[in-house]
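The complex is shown incomplete by one protein chain, all other protein chains being positioned as in the whole.
Moving on, here comes subunit A:
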Amino acid sequence: MSVQTTLDVNAIREQFPLLDQSINGHRLAYLDSTATAQKPLAVLDAMDRYYRTINANVHRGVYQISEAATEAYEGTRRTIGRFIGAKSTKEIIFTRNATEAINLVAQSWGRANLQAGDRILLTVSEHHSNLVPWQLLAAQIGVELDFIELDAQGRLDLGNLDQLLTKRTKLVAMTHMSNVLGTINPVEQVIAAAKQVGALVLLDGAQSVPHLPINVQALGCDFLAFSGHKMCGPTGIGVLWARRELLEAMPPFMGGGDMIKRVGLRESSWNDLPWKFEAGTPAIAEAIGLGAAIDFLNELGMQAIHERERQLTHYAWDKLSAIDGLTIFGPPAAERGGLLSFTLAGVHAHDVAAILDTQGIAVRAGHHCTHPLHDIFGVPATVRASFYLYTLEEEIDRLAEALVLARDTFQL
């Protein structure tokens, strides 16, 4: 595996057929990778090859293509394990997405280990996927939720972390990188403090795993959840990583085929890890596609990808902050990953996005699944432009021009 230090963006773009199209008479500028990333040929081909040549159910057949499918499916587990620094494939659980991975922890670990009065510490900037599962658990078993607030610039306010981490705090569940503010959170500091009170830490890696080099041992977290589709893989496949001893002690999340060892009419025993948590026929083609996506990212190097995004973010920050009436939310470019959320005075986010679309520019407008955060900002919606390894400076130039067009169209 060769690790490059700089990316040849034009060569990379040739690997993404979707980018080569025009929208409304303009070349598509896809600036919504935080919502979902585009897929390289390697991923499309791997999934196509699976369906064309070895489509069969896994863990069942003793015939050749089933064995090949099983090997390809399980091979991805090894790829993922190495990618994030896991100790064993038994620690890699396939889920539908990061959301399902977090729900799995809430319902399996949470119900088995928490009781009324125990506390879970979250941040106010969580995606709904790392908020609502805990609200459900709170309603079910009476745990209490606490929140780390933000400072004026949108950084986590850790000034009162010692008070927030009580003796009853059993879990800290937080995003590694905000999907709205782009902030790369100082998770190491929070993890160290959580350990002092014996609380476990779940990281929502939906935004960090696609964009940063990640090693769960170095981070010291206990759970990590992420989605395949935000890292150039297909939709429908996500991952929960957890320390093996935690997973061993956790009850199953869902029941069905493949997750059992022996089934009786009234009771059953569970399969070994990781299959104990994978009931039913899994997303085989999607897992294989995710493996191809990780190979693709590894080839380029996560550090190089991160540095490229840093360049783009600084570039975009300078371009966009020069536009009158535009307000960027969150900390300075140096503290964030490749995304900027902003408002344009007097123009609703949906109108901004609709005007950008007329120029072939795809951005997200809305609350980005963070209602509470937008309530704190006091705005109903923001526009978010996000960057990935295939983003060009030229696309950011076009974004800036189109924003001026939007502002002038509304003449407010």
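The criterion applied here is as follows: contacts are C-beta pairs under 8 Å (C-beta built on N, C-alpha and C of every residue); 3 or more make two chains touch, one makes a residue touch a chain; residues count from 1.
The definition used in the following text is that contacts and distances are computed from a predicted model.
Chemist: Name the absent chain as its UniProt record does, using one of the following: "Simple sugar transport system permease protein", "Signal recognition particle receptor subunit beta", "Acyl-CoA dehydrogenase" or "Fe-S cluster protein".
Modeler: "Fe-S cluster protein"
Chemist: Among the options A:24, A:160 or A:217, which residue touches the chain absent from this view?
Modeler: A:24
Chemist: For the chain not shown, which residue from A:203, A:365, A:385 or A:403 touches it across the whole complex?
Modeler: In the full complex, the listed residue that touches the missing chain is A:365.
Chemist: For subunit A, which residues touch the unseen chain?
Modeler: The missing chain touches subunit A at positions 24, 347-351, 354-355, 358, 365-367, 374, 380-381, 405, 409-412.
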